[in-house]
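One protein chain omitted, others in place.
Our next item is chain A:
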Amino acid sequence: MADKGISVKDLSVYYGDNKAVKNVTIDFNNKDVTALIGPSGCGKSTFLRTLNRMNDLIPNARMTGEIWIGDEDINHPKTDVVLLRRRIGMVWQRPNPFHKSIYENIAFGPRYHGLKNKSQLDDLVEESLRKAALWEETKDRLHTSALKLSGGQQQRLCIARSIAVKPDIILMDEPASALDPVSTSKVEELISELKQDYCIVIVTHNMHQAARISSKTAFFLSGELVEYDNTETMFTNPVKKETSDYISGRFG
């Protein structure tokens, strides 16, 4: 299948007995940005983490339902999670660069996927940093520690690191909420650039950010998907009362 979007059918996630995500059915378009909004604890981050099976790492988490990427159900027990995660990049709220050089941070993923050739690695590092709009700032210090970068630069490095493994999909969990306004706008610009090549799903608490960068928006409340539509429609003319209440700031 040419279209590599994500198609989620009747997905539920449980933490022990607590049902954190309730029977969500939703489709994400390829080469597009979809924003997930909703109050804290509404299950949107949990939902995002199921898309690359990150919840497998939490001992008592359990999920039911189907997640189709192309013609493969990734929620199937026989799915190779390691191979899956190579196709789905993830960026977190707090930048989490490895305690290595900038170069090694980018080369980390590709090395494990069999890329050993030095010049090819060099090219890939440059390409990834350029795509993440970080090349000009770091090209003279590729071999210094990534921890010496500013918070915003670290976050762009983490995005570059995800791009380097050539994923189809990039998941972002509040990627700009720990950053200052200038870094935030840089990361947002970057996301707008990246949507030409990737399917991007982004969790955000910032309504304006959702409005600025996404073309579709999904509103979650108490684990349920309340409304899902084009961003413009969602923000100007929502169907459900809860959605308009949340977007206009009357609760949450």
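Observations on the structure shown:
Going forward, contacts are C-beta pairs under 8 Å (C-beta built on N, C-alpha and C of every residue); 3 or more make two chains touch, one makes a residue touch a chain; residues count from 1.
In this section, contacts and distances are computed from a predicted model.
The unshown chain of the complex is recorded in UniProt as "Phosphate transport system permease protein", chosen from "Heme lyase NrfEFG subunit NrfE", "Phosphate transport system permease protein", "SCP2 domain-containing protein" or "Acetyl-S-ACP:malonate ACP transferase". For the options A:M63, A:L142 or A:C158, the residue in contact with the chain missing from this view is A:C158. Touching the chain that is not shown, out of A:V13, A:A35, A:M90 or A:L142: A:M90 (per the contact rule at the top). For chain A, the residues touching the chain absent from view are 52, 54, 57, 59, 82-90, 92, 94, 96-100, 108-109, 112-113, 145, 147, 158, 161-162, 165.
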